[in-house]
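Here the complex is missing a single protein chain, while all its other protein chains stay put.
In this document, chain identifiers A, B, C, D and E correspond to the written order of the chains, with residue numbering beginning at 1 in each.
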Amino acid sequence: MDGMLALAADNLLSPIILFFVLGVMAAFARSDLSIPEAIAKGMSIYLLFAIGFKGGAAVADNGIDATLLLSLVAGLVLSFALPLVAFMLLRAMTRLSVVDAAAVAGHYGSISIVTFVAATSVVQSAGLTSEGYMVAVAAVMEAPAILSALWLIARFSKGTTKMDAGLLREILLNGSIVLLIGSFLIGVITGTDGLTMIAPFIVTPFQGVLCLFLLDMGLVAGRGLREARGVLKPGLFLFGVLMPVIGSMFGLLAGSLLELSTGGIVLFMTLAASASYIAVPAAMRVALPEANPSIYLTLSLGVTFPFNLTLGIPLYLAVATLVTGG
Amino acid sequence: MDGMLALAADNLLSPIILFFVLGVMAAFARSDLSIPEAIAKGMSIYLLFAIGFKGGAAVADNGIDATLLLSLVAGLVLSFALPLVAFMLLRAMTRLSVVDAAAVAGHYGSISIVTFVAATSVVQSAGLTSEGYMVAVAAVMEAPAILSALWLIARFSKGTTKMDAGLLREILLNGSIVLLIGSFLIGVITGTDGLTMIAPFIVTPFQGVLCLFLLDMGLVAGRGLREARGVLKPGLFLFGVLMPVIGSMFGLLAGSLLELSTGGIVLFMTLAASASYIAVPAAMRVALPEANPSIYLTLSLGVTFPFNLTLGIPLYLAVATLVTGG
Amino acid sequence: MDGMLALAADNLLSPIILFFVLGVMAAFARSDLSIPEAIAKGMSIYLLFAIGFKGGAAVADNGIDATLLLSLVAGLVLSFALPLVAFMLLRAMTRLSVVDAAAVAGHYGSISIVTFVAATSVVQSAGLTSEGYMVAVAAVMEAPAILSALWLIARFSKGTTKMDAGLLREILLNGSIVLLIGSFLIGVITGTDGLTMIAPFIVTPFQGVLCLFLLDMGLVAGRGLREARGVLKPGLFLFGVLMPVIGSMFGLLAGSLLELSTGGIVLFMTLAASASYIAVPAAMRVALPEANPSIYLTLSLGVTFPFNLTLGIPLYLAVATLVTGG
Amino acid sequence: METHKAKRVAVIIEAIMQSRLTNAMESAGITGYSVLPVLAGGGRSGNWSRDGQISRGQGMVQVLCIISPEKLDNLLENAFPLVERHIGVITVSDCEVLRAERF
Amino acid sequence: METHKAKRVAVIIEAIMQSRLTNAMESAGITGYSVLPVLAGGGRSGNWSRDGQISRGQGMVQVLCIISPEKLDNLLENAFPLVERHIGVITVSDCEVLRAERF
Partner (left out) sequence: METHKAKRVAVIIEAIMQSRLTNAMESAGITGYSVLPVLAGGGRSGNWSRDGQISRGQGMVQVLCIISPEKLDNLLENAFPLVERHIGVITVSDCEVLRAERF
């Protein structure tokens, strides 16, 4: 317990978290500090490129692990299943309409890649390693949850959704999925040689870029929270911190069954715990325009993301360490 | 004297200055070379982030210096006072109206962060160190001069200014102040550990980014000069090179009284000598729309900035070395 | 022959090429992956800045080579002459109108700086060195081909072109020429000292940035090819792979006569083989609006660029090694 | 200079709907349009801005379409169903064009 | 398709004045607007462009506001004092809107 508190404190005082907090505070104080859209997008491309490639190079280094495929399948299943859990919880805990509840639920089956990156960095600082292919698991978990959300609507509401072929392609060939998987594969192909060649770009400056990126996330999350105060009823807020913990338990289960390393389990827990704030919102705007975006965005980016970043990840690390005994 | 000439020559032939000159020449030749706005803004965010953090980490390393607080106060006083000096000088040397003179004066009480960064790099090359908290001094000197400018108008002109509460907040919570102070504090909190973690991002590539940034500054300053040729009457031009030297003397006085290190004194002189070209112009457009922006922008960015960059900083370094005898 | 195949295979599996392929595939699959325009422009500024400076520093290191001037002249001559070759070939091989053929021809006299950068990196991996001033040769080869294209029109068509003074200035003071030559000169002036200072920015992360940049090139080339399928008649396509090989022979001749190093010859071949896709298209839109941009853009960026990147450069390297015997 | 009557249709719509709208227009035989960026806005669903947006890239754009008057109804009928369930604004105004044969 | 008369008010104004203008509009009960970027311009105070500007970010924007005709005077009266001392342009034109209840 003490160890866990120390861990949480350590995490809370890392530059990464502090820059996130700076962003939130600047937004609350209505400072005009802002990162240009192109720079923010550029940094997120950098992060995807870097973690995809590093994951791939790690796989090339260790050889293909027998559990790779099973992990992908487990990720798929979780992404499909978690929205159902979230939906039931939301219907029980909040007064959201079916449409809004389904839309929110979809976000929690999918993942947030920055949360994943932050967890990777915590895992590393704790001196643990993890399976390089966890980035591939992250990629396959992005989209399925959207289908679950649409199924929930079809099942529980009279409303119609517009799941056209175009949308399906957009979801599956989403830029961040393509970049993550593509960089992963290139990492696998070029291996350690490739990594050595571009390490001064994707390894050494990584933490610094992550700080700036989280500053931007803080600004955006803070602005979102300020605008959407009215939306955040207590039940909803509670869901926003409870659901990631529940999700993480599913991740723990999957990771343990697959006998992943402790670090790998932490990452799986984090993936299951995190909520999408880019891919799923975009799909929801197309397929489910009636759902209120400020509800799902505020929950996912304003509540669950900060929770995971500050308390969640250290918690998942502590639990995983406890369970695997090392 | 010889040493100083060598110093100036050295400075003039550093990549940083040469890229600035390249930018000015490209602008004069009407080349279409330009740095995208988002990249320029991204680089300035990078510079603020990096120098704030490094300053904070240095303070964490050396312990809080007793003179920190006094230095901040001295900075505040200078920022309030220098516009009065500048105003009197302008009324004596030029034929500017009260409104234009007050607007220009406000710029010279405030500071230019890039000039400060360039000075830091010269101080370093000269093998000197400086107080890490000088970046905090820079931050507190940004805004007060604006209030002085508005006071000058209220005192000497019939015109009214619009100093609404919104403007005051905008000035104090100006993005660059928030980022600089925020990064400084995070540097103080995370100290050397934090710095080690992100040094490959904020320390090693710093000089290179600074070159590109100054290329952009040169382009923008050059374009400004080309468009505003008509504005630059001899008296005004003279003010643009005289005022920084006078300002630097006030900085020298403050730095000497505070018994700062030689490097610290150079930085204080540079802050006092430099003129704002972002924060103050923006405030002036809101509060004093009648003042002619091409006058204050041309003076601050087209005359004083290049002067400080090329001749001013080596001069301040030579004088400070002479005065402190080290 | 075996060695050459191995070389080609090596090249094809380098991260740089693989990221280009990823971009093309993403575009073909109509993924929404895209690099923001400002970031793409920022990266191209970075590349020009870096190779210009490195080239200049290398010249400073080796002393001015007697053949520098002759190489520049040879570059000029090639840039003027190659469009004539290309024009004849196009008139023989395709059914393009005089206007379209002249416009395309202009592109092949000029150069693609990214192809040049990729060749530099292949030359380096092969353990060869090259003359630092080849970047200056690249710069002088950008513009003359445009004049040849306009001359071809004047000579062979009744159409009029609008070669106003403004256009001439735009072509000669084109941003990328100014940045390349400017950085080169600053590299010459500041030499190894300057390079040491900014190497962590322009040397170590270079390959990584290049990967991202080629990802973007792949996306753009892929989208162009997808949109312009109809344009690519067999004769045209054949020209797009034949012309670079012919061009490279002229480059080989020039490089051999000048007795450049093997690496230098490879770069000269690459310059002659590559086709412009920024400077020349822009000039053509102004001077020759009747020419169909999708023809010249598709050929230059969709056919010749990928050809050079994947097969051309290894071929030129093999040939140059054969000819110089080492 | 001789000008001809035309209609200027401006649709402010979410960026993610842009390609759906222009595809629908193309199917209806309307191929000329331009898309302009929108930085910020306000409406019944609150204020937003590209900078402060929870998820950037989900802002709005303005699709501008100059057409000859007789094609207006066709355009509106094809564009409207797409916009109907979504937030946004459609305006139509009169204008004059040179080179009428192009519209 | 049924359309209704409305007014299109376009205010080109310095970016730093944007929030002051939209706040003033909101106080006057006008909540629908869109802000479009402006890249460059020229006028009595000379030419400027976002690229070559001495201090970037101080460019201009265009605030676009579609309102029902009876609200026009209210808007102009509230917007004008803000714009008055500043550089910029206000234009008003007629347009038609679908879904008139929104304006």
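We adopt the following convention: a contact is a pair of C-beta atoms (placed from the backbone, for glycine too) under 8 Å apart; a residue touches a chain by one contact, two chains touch by 3 or more.
Given the structure is predicted, the values throughout are model-derived calculations rather than measurements.
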Visible chains in contact with the missing one
C, D, E
Contact partner of the left-out chain, one of E:V38, E:L82 or E:L98:
E:V38
Of C:G56, C:P83 or C:G224, the residue in touch with the unshown chain
C:G224
May I ask you to list the residues on chain C that touch the chain which is not drawn?
27, 34, 37, 40-41, 166, 219-221, 223-224, 227, 277-278, 281-282, 285-286, 289-290, 293-294, 297-298, 301-302
Need a quick check: the contact residues on chain D for the chain that isn't drawn.
1, 3, 6, 8, 18, 22, 26, 31-37, 61, 66, 93-99, 102
Extract the touching residues of chain E with respect to the undisplayed chain.
12, 36-44, 47, 49, 60, 62, 73, 76-77, 80, 89-94
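Here is the rule we use: only the chains that are shown with their structure count from here on.
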Over half of interface residue numbers shared between chain A and chain B means same, under half means different, so which is it?
different
Would you kindly tell me how far, in whole Å, the mean C-alpha position of chain C lies from that of chain A?
41
Between chain D and chain E, tell me the centre distance in angstrom, where each centre is the average of that chain's C-alpha atoms.
18
Chain D touches at least 2 other chains through residues 47
Contacts with two or more other chains occur in chain B at residues 34, 36-39, 41-42, 200, 205
Which chains touch? The pairs are A-B, A-C, A-D, B-C, B-E, D-E
